[in-house]
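All protein chains but one are shown in place.
Per-chain numbering from 1; labels A and B assigned in written order.
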Amino acid sequence: MAVHAFAKSSGRRKPLPGGASNHSGWRAIMFLLPSWLLLAVFFFVPILLTFYFAFTNLSLTGTSSLATKFIGFQNFVSMFQDPTFRISVIKTIVFLVFSAVIGQQVLGLLLAVLMNERHRVFRSAIGVLVIAGWVTPEIVVAFIFYAFFSDGGTLDTFLSVFHVQPIAWLYAFPMVSVIIANIWHGTAFSMMVYQAALGDVPKEILESAAIDGAGRFQRFVRVTLPMIKGSIATNMMLITLQTLGVFTLIYSLTGGGPGNRTMTLPIYMYQQAFSDYQLGYGTAISLILLIIGIVASFVYLRMLKVKL
Amino acid sequence: MKRRAVCIGSSIALACVGLSGCATNSQHVAPQTSSHQQGEASTVKQRIITVAYQQFGNPPYFNQEWLQQAAQQFEKKYRGVTVKLEPIEASENDFYTKIDLMMKSASTAPDVVTEDTFLINADGSAGYLQPLNTEVKSWPDWSQFSAAMKSGSTSNGGVVYGVPYSTDTRGLYYDVKIFKDAGLPVPWHPKNWNDVLNAAKKIKEKVPGVVPLWMQVGKATGEATTMQTFEMLLYGTPDTLYDAAKHKWIVQSPGFLNSLKWIQTVYAGGLGPSLSQILNAQAGNIESQQLMPQQKIGIALDGNWLPGSWQKNGPAPWPDGTKAYQLTAMPTEYGQAPGYTSMSGGWALSISRLSQNKQLAWDFIKIATDKNNMEWYDVHQGNLAPRKDVADDPSYENAPGQFFKVATSFEKFTHFRPANAQYPSVSTQIQAAVEAVATGALTPEQAMQQYASNVQRIVGASNTEIVSK
């Protein structure tokens, strides 16, 4: 279908200047075909299947795995009556807002602003420390913070200086713990985005603002922020979507527990689908996750007024 | 248009199959089979049967050694057939998920698989397992398995899905020294739940630094949480989990609520272990291999196989383990008849329905579950023997460092889990309820409410009932 659309469109393309007109429409198809094939089979088919399975009682074991039935909206009806589902929506939002929207975004911007115009060596020295967290694979991040937050672990060692009794942070403050771990892992990404963006802000404008008597803070709010608006919105979208899908970190750090205290939607989906054998119900949860992702990107795109 | 896309797709797919074929072959040449294979490949058509089982925690793995022994005997008898052992390194829940995923597809389905009997009905009715009724009929050894044992691997409709190779009972372990230090009676025979609770309170008060009462309450410990903790309580109340006569799940009952309340009392009262110890997938190993050998646990509600860890060549050798700890029966709620309760489960060897070598797989199972192999395994692992000839063998009954005699005596009042295909899904809901209560996330009433609505969703509301006073 879509390939077809492209065949048509590329035939009608405006001829490019200087000899480009000898490129016929099928070339465009040839270039796009591999990506479309891959995306169609492994991306769009599973998404369509998600819509289908979400309305079935498909299960991993037991009778309904053989006799899978179409059950209409039953999964969604139970979902909205399921207190754990409600909890996990809230947990997902908390995790998203605090670890990505606030944590990574603000800390990343702060780092980039503070590092801007510092000495090169100093910049890269601090930069490397922050980027180390980003380069570290998610699962190792989980181990590191497992040790960091464990009863008698690194954090307790440091706090013992202030005579704080050892605390098993992952059990006492599980959500705070996974949020901190995710900030540690993700901040470098935002920092690098903003470093690149700040590098594009022309110095002359800032200087002339300074001459006009604008203070450091005013210059940042009045000049810099509007100029990097595009990067902020793009970054916001990217990290929002990355964070919505975070599974490995939480799964290996807390497994969603204790109780349901870090049960974000991806974890709940996994539990329902694979540990509790309810593939259909798990898929229905996935569908909600997909919809949240789509809505979030739509909102950001609107905010951005992106033109592609 | 559509056809063209398919054509291109399939030609790419063909090229890929060629590639992946190569990759798979090179992957499959495991060191121990390669020399064997080359030697005989020219004369006899080489056949391989695969056996999948769980491997988790610290070595040694007695189930692996047992299957290896059986494999050697099998390969001697059936020339040209190689037994390939496929250990699945995963926690209990992940293991169940993994074997179900494997049995869904012919390319990954193992020939022989170890099945926990709680899952066997579900996997059978999902079409993953081969019915073995005709095979067991012509197998003289089948009469050695008691009716109760057979029922564990047989569906409601009478389909035999596996040969049991172990069973178990559950009870209370107590540390003799801690009990004496706390001024509690030894030997100890609690008469009701309150006796257990009071003993734990006394330990907390008199013997600091030990866990007064250990019982699994995490989702991570999976079926252990359901069976060793929750069902040991529930089946000691007048209520039960499943109404076999009406074929209905009992989603709310006073017994259910009281069981959750008791768990809450233990954990909210600081009588249990810390959450970081108990909510861990490794909780069982922390308990039996670290804390009990250090005598840091006063009372533990657990299975009869625990001393298996303390064997001479076990993961945590401790010859005096069965002297330091004693096993006693779990009382019913108020001591009502028959006074005590226990739960029995076990494991079975099954054949995957998609197996290409069903006859060979069955031949392998017969060897693995013969008297000698069974006895070796049950004695080492510390499981109760499902075979009568093994159970009656003095060398088994009096095996050192085990509680076989006491544990077997619990069979008088033991219970089996509902032989219902939905049980595994219901069980995970129990685990969620228990963890929620133990961590204080939900009150017992809320947890039961949530359990009820989730089970109604899973099995259908018409298949559930509510028992009130």
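Just so we're on the same page, a contact is a pair of C-beta atoms (placed from the backbone, for glycine too) under 8 Å apart; a residue touches a chain by one contact, two chains touch by 3 or more.
Heads up, the rule we're going with is that contacts and distances are computed from a predicted model.
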Identity of the absent chain, which is to be given by its UniProt protein name, from "Carbohydrate ABC transporter membrane protein 2 (CUT1 family)", "histidine kinase", "L-serine deaminase" or "AB hydrolase-1 domain-containing protein": "Carbohydrate ABC transporter membrane protein 2 (CUT1 family)"
Residue among B:Leu101, B:Ala244, B:Ala268 or B:Ala461 that touches the chain left out of view: B:Leu101
Sole residue of B:Gly57, B:Pro254 or B:Gly269 that reaches the chain not shown, by the stated touch rule: B:Gly57
Those residues of chain A which, in the complete complex, touch the missing chain: 2, 5-6, 8-10, 12-14, 16-20, 22-23, 27-28, 31-32, 34-36, 38-39, 41-43, 45-47, 49-50, 52-53, 58, 107, 111, 114-115, 118, 122, 125-126, 129-133, 135-140, 142-148, 150-154, 157-158, 184, 192-193, 195-197, 199-200, 216, 228, 230-231, 233-235, 237-238, 241, 244-245, 247-248, 252, 266, 269-270, 273-274, 279, 282-283, 286-287, 289-290, 293-294, 296-297, 301, 304, 306-308
Residues in chain B touching the chain absent from view: 16, 19-20, 23-24, 27-28, 30-31, 56-58, 86-91, 94, 98, 101-102, 104-108, 280-282, 286
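Definition applied: only the chains that are shown with their structure count from here on.
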Contact footprint of chain B on chain A as seen in their complex: 1, 3-4, 33, 37, 40-41, 59-63, 65-66, 74, 78, 81-84, 150-151, 168, 170-171, 255-261, 271, 274-278, 281
Parts of chain B lying in touch with chain A, wherever the complex brings them together: 1, 5, 8-9, 12, 93-94, 97, 100-101, 119, 122-123, 125-128, 218-220, 274-276, 279, 281, 421-422, 424-425, 428-429, 432, 435-436, 439-442, 446, 450, 453-454, 457-458
